[in-house]
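Excluded from the complex is one protein chain; the other protein chains are retained at their positions.
Let's turn to chain A:
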Amino acid sequence: MSANLAGDVTMRYVDLHPQAPGDGVPVLLLHGFGTDFGMNWRAAGWAQALETAGRRVIGPDLRGHGTSDKPTDSALYLPEHFVADLLAMLDESGVDKVDVVGYSMGSRLAWELASTAPERVRRVVLGGFGTKNAFAGTDLSDPGSGDTPFDTVYRTVAALPGNDAAALAACARGQAARPFEAEPPLTGIPLMVVSGARDALAEGAAELAERCGGTHVEIPGRDHANAVSSRAFRQAVLDFLAG
């Protein structure tokens, strides 16, 4: 399935229905920079865990990623473009409201979605994310050339088969053009922030949760790359979304 969107960029997504439906509110999973639904969520055990819990899963490959179109113009990667993609997809799917779970860049976009269209979001989980500017110190005219945490992430994902390094660089520049602001805080929607204890890109996760009146869950021993597959993370989210 796919949604055709502004600027002729097509975003593709999966819509997975459980065999025995439980909660009627689908879970929208937003992957991180340079990955896609399959790698970030499905391979990490999330599709199966949510299906077992009776939850419908909507999993887009965000623009510039996976099976979706990959423009190389950074002006097409502003947060509002991603939000427009997601709202068009929900409209097309006839979904009024979702629980949204993001990881890394996907968390930033989950925040933007919940801020822009709070009536479409029941609960929000921000994984691998905090108040720190993810691009701090990175030369975005040549991402991957330095030794910041983001340079390291960029080098890893730019080399993955199927990824377009130019599109990813454009995506990073588009995201950085609208630096994340934790003000005003996201209130009125139950919020949980989850981060690995060794995640250098999620500094300020606890503070972000506190500002929004939410909860923070720390995954011991995990970093930005391996917190997402941890059983403790999945279980915390399942409990939060069911509560």
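Annotations
Just so it is clear, contacts are C-beta pairs under 8 Å (C-beta built on N, C-alpha and C of every residue); 3 or more make two chains touch, one makes a residue touch a chain; residues count from 1.
What we mean here is this: contacts and distances are computed from a predicted model.
Comparing "Aminoglycoside phosphotransferase", "NADH-quinone oxidoreductase subunit H", "Biotin attachment protein" or "Glutathione import ATP-binding protein GsiA" against the UniProt entry of the hidden chain yields the protein name "Biotin attachment protein". Across the entire complex, the residue among A:A44, A:A172, A:L191 or A:A209 in touch with the chain not shown is A:A44.
What chain A contributes to its contact with the hidden chain is residues 35, 39, 43-45, 48-49, 156, 160-161, 225-226, 228-231.
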